[in-house]
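In this view, the complex is presented without one of its protein chains, the others remaining in place.
Then we have subunit A:
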């Protein structure tokens, strides 16, 4: 019986409310007002059963999610690419004796071309993730400069902070911290300042910090 209702066209559904012939003649020339009323009523009726709801929800996917025609550019890949398995050893990691290395001649020729020097197809590679990534290391700080930064840091660690020294000698913060240490009283002062800042944190911020630590641990375990 339900299928019969479904198969019945909308016009007959609207006419079913009126039984007489005159009424059906009226409905054939309905005003926009009555049509909207009928549509609203039928719309409500469509959600009254599962099959009607399913039928209403059966809409075609957005064209972005369909497989594009040949030669068309698209930004959504369907299906999306999966993360590569770690059990698939990259060509470069295969040992010299592995038969897969000899079998893959194209890769062999490519990698031997790489070893000869910076190859021409380096431009085809994706960009480095940060600006400093892959940049050659600068060994620009001399021994005298290291001695100088040590004396500066020793005489006034508040003025010559790690950031200031890094700016002055154009090296990384890590290098400054490797070279010179602040005195114990400066360390204690900094620690006190940090503790005071942490004491001002509310539950949300301190909880977020804890979460961040947990996420970091999960990251190194490869769990996320």
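The rule is simple: a contact is a pair of C-beta atoms (placed from the backbone, for glycine too) under 8 Å apart; a residue touches a chain by one contact, two chains touch by 3 or more; residues count from 1.
What we mean here is this: contacts and distances are computed from a predicted model.
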Write down which listed name, "Exosome complex component RRP46", "Signal peptidase complex subunit 3", "Large ribosomal subunit protein mL44" or "ER membrane protein complex subunit 5", is the UniProt protein name of the chain that is not shown. "Large ribosomal subunit protein mL44"
Which of these touches the unseen chain: A:54, A:69 or A:88? A:88
Touching residues of subunit A against the unshown chain: what are they? 83-84, 86-95, 97-98, 110-111, 114-115, 119, 121-122, 125-130, 133-134, 219-222, 224
